[in-house]
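For this depiction, one protein chain was excluded, whereas all remaining protein chains were kept in their positions.
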Amino acid sequence: MNAVLDWLAALGRAGLGALERLGRGHLLLLGILAGLGPLARRPGLLLQQMNSVGVRSVLIIAVSGIFVGMVLGLQGHYILSRFGAEATLGVMVAASLVRELGPVVTALLFAGRAGSALTAEIGLMKATEQLSGLEMMAVNPVYRVLTPRFLAGFLSMPLLAAMFSALGVWGGWFVGVGLLGVDDGTYWSQMQAKIDLHEDIQNGVVKSLVFGFVCSWIAIFQGYDCVPTSEGVSRATTKTVVHSALAVLGLDFVLTALMFGK
Amino acid sequence: MAPKRPPKRPAARAAAPAAAPAPARPTARPAPPDVLVRVRGLSFHRGRRAIFDRIDLDIPRGMVTAIMGPSGTGKTTLLKLIGGQLRPSAGTVAVDGKDIHALRTGELYALRKRMGMLFQTGALLTDLDVFENVAYPLREHTKLSESMIRKLVLLKLEAVGLRGARDLMPSELSGGMARRVALARAIALDPMMIMYDEPFTGQDPISMGVLVQLIRRLNDAAHLTSVVVSHDVAETAAIADYVYVIADGRVIDRGPPAKVQASGSAWTRQFMQGLPDGPVPFHYPAPSLATDLLPAWGAAAA
Partner (left out) sequence: MKKLNAHGIEILVGAFVAAGFVAMFFLAMKVSNLGAVTVGDGYQVTARFRNVGGLKVRAPVSMGGVPLGKVVGIHFDDKTFDAVVTMEIDRKHAQIPDDTYAKIYTAGLLGEQYVGLEPGGSDKNLKQGSEIRMTQSALVLEEVIGQFIFSKAQEGSKP
């Protein structure tokens, strides 16, 4: 009997803790968004973060994009050729990239590359009292440290996803047309006939904007909310990657259902 | 070790080397004279644990006040309460006559520009070099020209003896140097007070001596009020004009260093002289050793 009560109490505590974290996360988000106004007067801060969040993620995104596209070309050709439908290879590659893989894989890579770095950086700033130090220098650390990082992540994601998709289409073309002998004109024309600017590409961009928002928010919150010790920072970094991945995959399902399910 | 000295009179300050060209700040002083920080009935709880239980403190203007106590008594917490970073569960903290927890954000930030704080680790911004770290508060809060900022920063660095280290990154500094840079940063805006959080922890004797001397010298030269939180008894007692000893959430002793060191309280004597056993027991509370080692015997005894 006692064991059951203890278990219930533990469950309740965990639930309350999660609710409390959720509340803190939303309050932090409000603070971050309130910092957008002051940030507009200091664009240099955003520039720096675009460099460390966006530019430094380009390499991994580009390489992954090309290889994912090449694998899609290979696998797609293998299956489509059984039905004599190699002509639609371009459609398959482009549709899967633009609709799903581009935004989703970019977001997962972003969480691993930039998100974890953001969490670690902010967590270390907290652990080494840099955030408190800013506060005591009468500088709001949310405005000065968090808002530029958040905005940089939010803006970088669609750009990175577009690079991923574009290079993936090219990688699929390289394998399909270059190596496996699909007709060049068919690859592109079929793709152009079936991929819709509004339905496919615009929706993909919307997805990556949502993912950029969520991934940056999670990364920054975990860093800001971490236990300021080396163990706490490392745990927060892990949490960032796990939570971001789950959030991205879950949201992807919801967004896909909203956008494409009629 | 520097001899214990009486509270400096303003006349004595002119003799110390100029640390900074302190601009004459016309400060209206609504607070009662000589008390800069007035703490009344301050309580603070973390979870169910009371860190402070209705403590009263007065920090006199222009002096070095030390707050001593064993580790984990919330000395850093006290500084954060004074700086307005934490909210007390009861009581008030008035800095320069203003109740810090009743201020609006803008007023609090304005007041903080006049309070410097030196963190244990220095808290330098890791992505900026030494020069930029010291220039940071100037760039944030003033509209000075670049050449003016350069002059001010070099003067502040000169005051802590690190003008030559201006191009180093914080990761290239030793712990003591990092604290001195942080000190230069803390005095960049010519504050009215500086709070030092454990300035001597983990320092070798030389950098310890440098810091001890710097704190005293800056206090007297720049007309500062200093609050030093520490458990390094000898160093702190050497520079402090007034000492508070805190333990278990209460002020146990107060007074000039000599008086506190000679205090009759057993606890204070143990703390000031670093005795291993006394009112603070050597053993963490535990059942008797025999009970722990021989459970059967313990059970029989019980």
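Order of writing sets the labels: A and B. Residues in every chain begin at 1.
Here is the rule we go by: a residue touches a chain if its C-beta (ideal position, glycine included) is under 8 Å from a C-beta of that chain, and two chains touch if they have at least 3 such contacts.
These numbers were taken from a predicted model, which means no experiment stands behind them.
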Across the complex, visible chains touched by the hidden chain are A
Among A:I32, A:M50 or A:A247, residue touching the chain not depicted
A:M50
Given that one chain is not shown, which residue among A:L28, A:A94 or A:V210 touches it?
A:A94
Which of A:T128, A:S165, A:S216 or A:T237 contacts the chain that the document leaves out
A:S165
Would you write out the residues of subunit A that touch the absent chain, in ascending order?
44, 47-48, 50-51, 54-55, 58, 83-85, 87-88, 94, 98, 156, 158-160, 162-163, 165-167, 169, 188-189, 191-197, 200-201, 205
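Convention: only the chains that are shown with their structure count from here on.
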In the complex, subunit B touches subunit A at residues 80, 83, 85, 109-110, 112-113, 115-117, 119-121, 123-126, 136-137, 140-141, 182, 185
Would you mind writing out the residues of subunit A in touch with subunit B in their complex?
124-125, 128-130, 132-140
